[in-house]
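Of the protein chains in this complex, all but one are displayed in their positions.
By written order: A, B, C, D and E. Residues from 1 in each chain.
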Amino acid sequence: MTNLSIILLLSLAFSLSVVFAADPSTLQDFCVTNPIGQVCKDPKHVDANDFFFSGLHTAGNTTNPAGSKVTPVFASQLPGLNTLGISLARIDIAPWGVNPPHSHPRATEILTVLEGTLEVGFITSNPENRHFTKVLQKGDVFVFPIGLIHYQRNIGYGNAVAIAALSSQNPGAITIGNAVFGATPEISSGVLSKAFLLDKSTVNYLQTKF
Amino acid sequence: MTNLSIILLLSLAFSLSVVFAADPSTLQDFCVTNPIGQVCKDPKHVDANDFFFSGLHTAGNTTNPAGSKVTPVFASQLPGLNTLGISLARIDIAPWGVNPPHSHPRATEILTVLEGTLEVGFITSNPENRHFTKVLQKGDVFVFPIGLIHYQRNIGYGNAVAIAALSSQNPGAITIGNAVFGATPEISSGVLSKAFLLDKSTVNYLQTKF
Amino acid sequence: MTNLSIILLLSLAFSLSVVFAADPSTLQDFCVTNPIGQVCKDPKHVDANDFFFSGLHTAGNTTNPAGSKVTPVFASQLPGLNTLGISLARIDIAPWGVNPPHSHPRATEILTVLEGTLEVGFITSNPENRHFTKVLQKGDVFVFPIGLIHYQRNIGYGNAVAIAALSSQNPGAITIGNAVFGATPEISSGVLSKAFLLDKSTVNYLQTKF
Amino acid sequence: MTNLSIILLLSLAFSLSVVFAADPSTLQDFCVTNPIGQVCKDPKHVDANDFFFSGLHTAGNTTNPAGSKVTPVFASQLPGLNTLGISLARIDIAPWGVNPPHSHPRATEILTVLEGTLEVGFITSNPENRHFTKVLQKGDVFVFPIGLIHYQRNIGYGNAVAIAALSSQNPGAITIGNAVFGATPEISSGVLSKAFLLDKSTVNYLQTKF
Amino acid sequence: MTNLSIILLLSLAFSLSVVFAADPSTLQDFCVTNPIGQVCKDPKHVDANDFFFSGLHTAGNTTNPAGSKVTPVFASQLPGLNTLGISLARIDIAPWGVNPPHSHPRATEILTVLEGTLEVGFITSNPENRHFTKVLQKGDVFVFPIGLIHYQRNIGYGNAVAIAALSSQNPGAITIGNAVFGATPEISSGVLSKAFLLDKSTVNYLQTKF
Partner (left out) sequence: MTNLSIILLLSLAFSLSVVFAADPSTLQDFCVTNPIGQVCKDPKHVDANDFFFSGLHTAGNTTNPAGSKVTPVFASQLPGLNTLGISLARIDIAPWGVNPPHSHPRATEILTVLEGTLEVGFITSNPENRHFTKVLQKGDVFVFPIGLIHYQRNIGYGNAVAIAALSSQNPGAITIGNAVFGATPEISSGVLSKAFLLDKSTVNYLQTKF
């Protein structure tokens, strides 16, 4: 057996140590995993840093076409959140910027405005497609029920900042424009022109932009 | 007390009889309600018709712009489904018609093609927005995971028919075009032009069409 | 280290690659696994075929004593269904054949008749043991609540075909006759004769038949 | 307004007082209801007796054909259990008596023997129909997973007593013999003779016995 | 019928109108209720204000013995949160003040510090009772898993402010000191002196203080 193969074998064994820890634990107050979808880390090796994340006071960079930036603190960023059904995010929006219409397939969102003025809204499912909208100031709170399309827009003169909480450690986000016009591979322009009442050249134009 | 008031009082009392049935039931194999969100109907008054619906063999009328029609069998149509976490729908699509991109906020969908040829697809959430697509023939089955945007298109010469099952008795449906461009009241054109990279006149045109 | 051992080691490492994928994923729109109960397949290696199954238009072979055949499309047949809480099945029943009394320990069932005439029913739990029964024609829909014993019988002149949906990706099925008289090892005949009011020789006879 | 109508109105108002209590509660540590399926009792009117039941030390009457008796402490007997997902039962079995094969559509069962010797078993779902069986003495514990058919038999010389716990406040119980042969109205003998490989006269005989 | 009785009757009818709305809704994107535990408000009467709360920018009054104040935004304060599994709270702590050890019986908590320096910690369940603790600065995030005892203390020179999110619309809070020494009626001092290794006079003293 060569040195290389020993190293291979040992490193394999080591990478398995968390998963096949021989010593049973009587405790499952949490199940820290990384990446998501794997078995629980041995509680003995879990420490306070598994429940910690820093940097949410830093403004996100909004110099992009939408003029907004979401900083997630989901289970991928904070492994201790796994299985616990909650997460946070910071939303920065430059003046007249938009956090464009999107939905979270696995979470309700509740947000509170720390700074600025936001126009927010969500749309109910078929057949009504009712639009619930509200202008929010500092200290205001609003709820976007699970799975519904919603958006935020900064309608004030300065930057707007909000803290959002989501009812899943891995809520997912589907930005409608990106999903519809920016999917990889592309959705057939025949489908999109029919669905959005746009001619195919406009659809093709949008697909190159997204 | 006038006759009218007696009738009012009695009809009120009657409408309450289901809710406050004095006789306790030891059974909750089901909780039939109508409308959704109300308390359970007294099991004694439940019969086989509460679990029955007819007419799913009838083709939906596809003479509409999308060229498609969904016939739901949800808890609103079949009250016995309440709390049981499942429902059905029939999908009819005329040649080159589209069941346009939509999501179900509370359900995964699985469908099987009874007739015709369907191009189907779903798009994953951010950041990948991967497009999983497949052409389905009679007898083929496909799954659309909960909350993700998906669509079907008839790419054959005749009508296409599919039976879909959904993992909720009240899955909801959000047709993206309608929700975004047809919400009531309208979403501000400023939000939509920024989100979809369209000029405001196109947005306004789309809002009048939906 | 011999070639054989290298192959062994590499194949072991390879079989682990899905489970210990080093690259974290921020995405869990689905968790494809095979077999059931294992960790999620790396989303990067998931494609449309993981959500696809074909052949549900093919009639099941009903030349058996019950005169019926169920073709499942559960997570074992369609790995993309894992964790998504839904599945399908096709039920074929020859004239006067029976899909015998059974229950699904983890699912409600809803079915629609594609062809023929079915007598269907379910029985509620103790103490009432009420029998909800209905004759179904093409296009009719019926619900069998989770865990309750139910059956279907073809009471028409031709074959009957139904599509059933179940509220679990792995609903399980307990055919009462098989479970009670065909268990391995056998249930003591003393238990069964007392439970079914049958003499032991009849019980023994049934145990040889199942 | 007559006295009668005043009484009617007031008694109606009174019967509503729990449901429409004007004073919002910030607390839902429990949701006591009676009967099951109704809205929560006002927490202010809940007291310790809502969480209390007495008499589980009293032996059930086993002078019946099965030689066994189950004394339930479900939400119907102990309203404080509502929504809490657990309940208890006492099982008494006379020598050679049987708690006949049954399933709980909504619960796993775990039991411990207080007295006597029990032969117990459960059968897994299709296709294996494996029979897991064990002889239990005083202090032994056994688990019957949710929805699976199981039974207990006293194979000792004295009475047997067990305490069972179930993972639902309203687990339901389906005694196979009663459900199949004792349903109301009867299941067609054609279905049962085919399903249980019995001739119709035996089926009819069993249906009169159950 | 007197005017009074007509008013009584009508006001009764009115208070019922939401609950017994005759017109079925096909929609349950949300279930707004007030108070908690009641049936859903008719979606037609729901508007954006049901999803709105204001005032979270206002500092809580910390002039109390603990030197801290929690301002909740739960379903009682924001009825649109009902059934959606999430809520918010603002935590203000004066220098050296403490949000004393408590647990949430129905929720995990995640918080981020807006201002100041917090020492935070949680303790795992038996037998380890491990203490996970961390000092948090502005922008830091920490997680307290469901049901575990946790606390926050301001160890800086100025006021500390945090926004917490909880994985339930009605998380509940059990402040250990209040629950143990301030319960109504009192817990027997015999229980407490044994449990906390305190003599009865100290227990009695604590009971008068809480």
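Here are a few things to note about the model shown:
Just so it is clear, contacts are C-beta pairs under 8 Å (C-beta built on N, C-alpha and C of every residue); 3 or more make two chains touch, one makes a residue touch a chain.
Because the structure is a prediction, the values reported are computed rather than measured.
The missing chain, though absent from the view, touches A, C, D, E when the full complex is examined. The missing chain, though absent from the display, is touched by one residue of E:89, E:111, E:141 or E:180; that residue is E:180. When the omitted chain is restored, the residue from D:81, D:94, D:176 or D:191 that touches it is D:81. Although one chain is not drawn, its touching partners on chain A can still be listed: residues 1, 5-6, 9, 12-13, 16, 19-21, 23-29, 31, 39-40. Hidden from this view is one chain, which touches chain D at 26-27, 29-30, 43, 47-49, 51-58, 73, 78, 80-81, 84-88, 107-110, 112-114, 122, 124-125, 127-128, 132-134, 136-148, 163, 165-167. The set of chain C residues touching the chain not shown comprises 1-2, 5, 8-9, 12, 15-16, 34-39, 74, 76, 105, 170, 172.
Convention: only the chains that are shown with their structure count from here on.
With C-D and D-E as the two chain pairs, more C-beta contacts join C-D. Chain centres here are Cα averages; for chain B and chain D they lie 36 Å apart.
Within chain E, contacts with two or more other chains are made by residues 1, 5, 9, 12, 16, 26-27, 29, 39. Taken pairwise by the contact criterion, the protein chains fit none of the simple patterns, being neither a path, a ring, a star nor fully connected.
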